[in-house]
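Could you have a look at this structure, given as structure tokens, before my questions?
The complex appears here minus one protein chain, its other protein chains still in place.
Letters A and B mark the chains in the order given here, with residues in each chain numbered from 1 onward.
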Amino acid sequence: MNQSSEVVVYRLGPSCDLGDVEEGAIYLGKVQGFANFGTFVMLSDRVKGLVHKTNVRTEHAERDEILVRVKAIRPNGNIDLEEVILPSYEVKSVTRTVTVTRLADLGNRIGRTVTVMGEIAQIKQTSGPTIFTVVDESGSENAAAFVEAGVRAYPEVELGSLVQLEGQVMQRNNQLQIEVRAISVLTGDEAAEVTERIEQALDARAEPEEIPLMVESEVMTELRPEMRRIAKAIRRAIFTSQPIVLRHHADADGICSAVAIEQAVVSLIKQSGGDFDADYFLFKRAPSKAPFYEIEDITRDLDFALKDNIRYGQKMPLILLTDNGSTEEDEPALKLAKVFGLEVLVVDHHHPDAVIDQYLIGHVNPYHAGGDFGITAGMLGTEIARLINPSVESLIRHLPAIAGVGDRSEAPERQRYLDLIKEQYSEDDCKAMALALDYEQFWLRFNDGRELIKEILDLTGKNERHTEFVRLLVEGANAAIEDQMSATMPHVREQTLSNGANLFLLDVEIHAHKFTFPPPGKTSGEVHDRLCKQHAGEPVVTIGFGPDFAVLRSKGVLMNIPRMVRELRTEISGGGISGGGHLVVGSIKFVEGMRDQVLEGLIAKIAEAEVE
Amino acid sequence: MNQSSEVVVYRLGPSCDLGDVEEGAIYLGKVQGFANFGTFVMLSDRVKGLVHKTNVRTEHAERDEILVRVKAIRPNGNIDLEEVILPSYEVKSVTRTVTVTRLADLGNRIGRTVTVMGEIAQIKQTSGPTIFTVVDESGSENAAAFVEAGVRAYPEVELGSLVQLEGQVMQRNNQLQIEVRAISVLTGDEAAEVTERIEQALDARAEPEEIPLMVESEVMTELRPEMRRIAKAIRRAIFTSQPIVLRHHADADGICSAVAIEQAVVSLIKQSGGDFDADYFLFKRAPSKAPFYEIEDITRDLDFALKDNIRYGQKMPLILLTDNGSTEEDEPALKLAKVFGLEVLVVDHHHPDAVIDQYLIGHVNPYHAGGDFGITAGMLGTEIARLINPSVESLIRHLPAIAGVGDRSEAPERQRYLDLIKEQYSEDDCKAMALALDYEQFWLRFNDGRELIKEILDLTGKNERHTEFVRLLVEGANAAIEDQMSATMPHVREQTLSNGANLFLLDVEIHAHKFTFPPPGKTSGEVHDRLCKQHAGEPVVTIGFGPDFAVLRSKGVLMNIPRMVRELRTEISGGGISGGGHLVVGSIKFVEGMRDQVLEGLIAKIAEAEVE
Partner (left out) sequence: MNQSSEVVVYRLGPSCDLGDVEEGAIYLGKVQGFANFGTFVMLSDRVKGLVHKTNVRTEHAERDEILVRVKAIRPNGNIDLEEVILPSYEVKSVTRTVTVTRLADLGNRIGRTVTVMGEIAQIKQTSGPTIFTVVDESGSENAAAFVEAGVRAYPEVELGSLVQLEGQVMQRNNQLQIEVRAISVLTGDEAAEVTERIEQALDARAEPEEIPLMVESEVMTELRPEMRRIAKAIRRAIFTSQPIVLRHHADADGICSAVAIEQAVVSLIKQSGGDFDADYFLFKRAPSKAPFYEIEDITRDLDFALKDNIRYGQKMPLILLTDNGSTEEDEPALKLAKVFGLEVLVVDHHHPDAVIDQYLIGHVNPYHAGGDFGITAGMLGTEIARLINPSVESLIRHLPAIAGVGDRSEAPERQRYLDLIKEQYSEDDCKAMALALDYEQFWLRFNDGRELIKEILDLTGKNERHTEFVRLLVEGANAAIEDQMSATMPHVREQTLSNGANLFLLDVEIHAHKFTFPPPGKTSGEVHDRLCKQHAGEPVVTIGFGPDFAVLRSKGVLMNIPRMVRELRTEISGGGISGGGHLVVGSIKFVEGMRDQVLEGLIAKIAEAEVE
């Protein structure tokens, strides 16, 4: 058997079986257990032999490695071993040539026993079996290993382990699952090779299809490479069973962007197999309270992510921020995300601060391509959703138009998206849906309201119900707005500034209904719109203020709100001033006791601004 | 075999088996799968044959229908087929005469295989089998179909499907379950017939027993038909595994009404079989924050209902509102409920607005029968609970008395309900329980506190613990009230109005403890009660006001609060006024900045009211 100068000792690979064992040969075995008549020794994960007590040469404990010679293989498969002691020897590995089946090919192997190789992407203990999610270069599947109700099978297999798994392929109702017979953890070269193979294949598989934009757009054409990058990162997360947390601004535009991606992701999760409930626990959509990623939000996301990781064996999530995430206000949260190695993607149309990009693995923003906020998050999100999963396009193609009218986009793309769907929805329909979203989200507080929101956006196929629902929400929203205006408008104070601007002041704390729709920001906006109509052609600034904040809207006055805020912060000591926003629409916060000084200072600065 | 001019082709019904197959006959079969030696064809859901490749005549794909002749039925049951091609033929259906067992009779068929027919009322995917809840004319049972851990069995069977189901009846510990062997979806006439049979039987089964009221009551006697209607609708929901959401006013009366019904429903759910945890997921009791069904509440209820429907295969719920639901303030929420086809029932004793009834399938209200709010929701709810499930009467018979004293009913029924239970509980006991409910609910916020509330109401059989618990809560409540009064009473401002009424004004924002028990409304009530005692026999009006609201209580002054509110709304521009309530007890809301004007206007109107 062995012609070399050293005695050869064989180490059987994990999948070797009885057919790989030769009588007379010496093997490196592992002590498995003891009986009063001898010692049981594993020659491989599947082959066990007995060293009768008369053939034991050393003292040894469970899991010790010892050398054994195969004395005989009996007809019933039992193996008689004897322990041997060698001063020196050469180890040769015996690898069984197993035919590894790609997970994507399991459908052709139903009822048969297969061997697969892949990475463990999730380990879910149920009250019955342990469910391992395995990912290889071609796809992912669940494998169920049962030892006992509620008991974790194969505790040595961890999240991220590279494994060789043998089991029977079961299928019913288009769902496949492997019933595990054995799992062994790969190490060293074998593991590296599998990793490499999976990575390459995943990279190719995650690559989005080459599809054109839905409308003509110079800005978005330039953004396409980055849009593809983001779509690819999301596809990769889905293919590797990584959870996705989508945080978005809680207004119509933010909702449209997020829901478009939600449809693409949920549908792709379902298409990619996996657990029956995977589209719920692998994808979470969460409206944000603030217009940026708050410390409180990242704290909550990290709290849940770490608990899910420790308790339920889930991977740490991929974070996607839409209509949110690109300003310096997001930095503290993104720093925390980075500490925990979270990958973050941003799809936003707020003016980006460059400092943010160091925390992101992808960032689509019209300002990167000479565009502005007129290319809304809902437009970007929907285009990305199509790259993630082209099959949802027909479902979501009206979302950019709703986002465009909801965010009052003045970009040419707005009309193009409206034209795209004009057979189905008029501009008024889109406005109605946008208002309905705002109103419903107010009552949903910060719940996602998954099915209700789909109903508003006509994504459930129940068009009549959708129409009636939207009609009712619009009716409710408009009644509430009218009610607020009738309480508020009589209290608006007017003054003409030295630059000729009409300034309107409104105390939204004491002259508006609180804790109801419309909230202070939207109330101020509505008042401003009405005042602009009343003073058509004239410069108008509206300040809606509460005890410690003011909301600014302007028309025809060339203010620079961020600069005014910065200046007031320096000028007014103890004002506790912060804030910002766009040039002519924004807000400012201060401490309550300094409100009069802050408003006075603010008005003085507005009076200095040039009017159109 | 076939004497007609056309060749006859047989279509076997889903439950046909080998005994229905005749050698030589031609059948319409469905291609099931392929082997290298031929094609497998299903003749019915249970009968499969093989067309050897030499007998295949056409190209076909899975699920294609093809014509096959039975060449031979082998002794082992294998069927040899050959494909045939016929230019024209007549199809005859072969229905197997199956003996359908009624679900109520399963208890006599334990261990045997039965066929049942019914409607699918719930589909619950567990990490093990799929659990179908089937309802027929006699009852409902669960049927477990297992294909693979966590995989949905029979995806073609949907919520509401009419099915024929075959399986083995299992029983242990008084719970029955069918282990599914086969399910087929019924269509056409067969489905219509089953629906009709189930509907008729359900209608009869849901009919409440004829039992008299617990006490004499002219008003409630007149309301009995409507009470029966409501009880019937609830019984029907239980028998068909429809979830029930019970929303109620969060005070003693509201809790009593809701808990009485909760006991009846939970107990009937358990008696009706179903899943071991069904009394939790098929019934939810939720105290409401507002004294009406708010937009926020319906939004939340719809959000959950739609998610449960989509994710867990539950029916849309039946909504029951108690001590709540009958005024125009409820209309916006009810409109939304209607869009989603939700059935709503109301049991209320607030003055009803007729506009509401178009949204309801049942509405019990004393005002419909010449009564008033003295017939409290707790009285009505308990009487309805008895109709739902007479077996709980002994448990809940003291609840109307507690509700009566809690709501300060002055109807004669109050004393009758007290008399009914005087052996067990004194009037003081009832007052103590009512106060304990208010106090405990305050700390429970808007959680149901199911077991704690049962403890207060002595429904757990632990009388000593109940007594001590109530004693402690009453002690806590009274201490808190005393504390509040000592802070508040010194600040009450008095003035005598031109009509001779004593007016008392109290700022509950700055002269009372906030965010604790007693809250502003109850604080004002307590102050009013003390002032009435101090000014016995004189007309007294108490106004407890905060920044943007005022609570009114009066005695001996013939005010009409709803009218005063309507008038002020018109008279005070920019007041943001709303509100209402009963004639002499109510509240008014306004914008903070207009408080002085509103209070002034209000006081002027009170001064015009007639005093007794």
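Everything below uses one rule, namely that a contact is a pair of C-beta atoms (placed from the backbone, for glycine too) under 8 Å apart; a residue touches a chain by one contact, two chains touch by 3 or more.
Here the structure is a predicted model, which is why all the values come from computation and not from measurement.
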Among B:Ala403, B:Leu452 or B:Val474, exactly one should touch the missing chain; which is it?
B:Leu452
Of B:Val9, B:Ala144, B:Leu457 or B:Ile543, the residue that touches the missing chain is B:Ala144
Selected residue (touches chain absent from view) among A:Leu306, A:Val355, A:Ala479 or A:Leu558
A:Leu306
Selected residue (touches chain absent from view) among A:Leu336, A:Val492, A:Ile510 or A:Leu599
A:Leu336
Where the missing chain touches chain A, by residue:
125, 127-128, 147-155, 295-296, 299-300, 302-303, 306-307, 309-311, 332, 335-336, 339-340, 547-548, 573-576, 589, 591-594
Hidden partner chain, residues of chain B it touches:
126-129, 131, 142, 144, 170, 172-175, 177, 275-277, 280, 440, 443-445, 447, 449-452, 455, 465, 468-469, 472, 476, 483-484, 486-491, 507, 509-514
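Convention: only the chains that are shown with their structure count from here on.
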Note: chain B sits from chain A at a C-alpha centroid distance in Å of 36
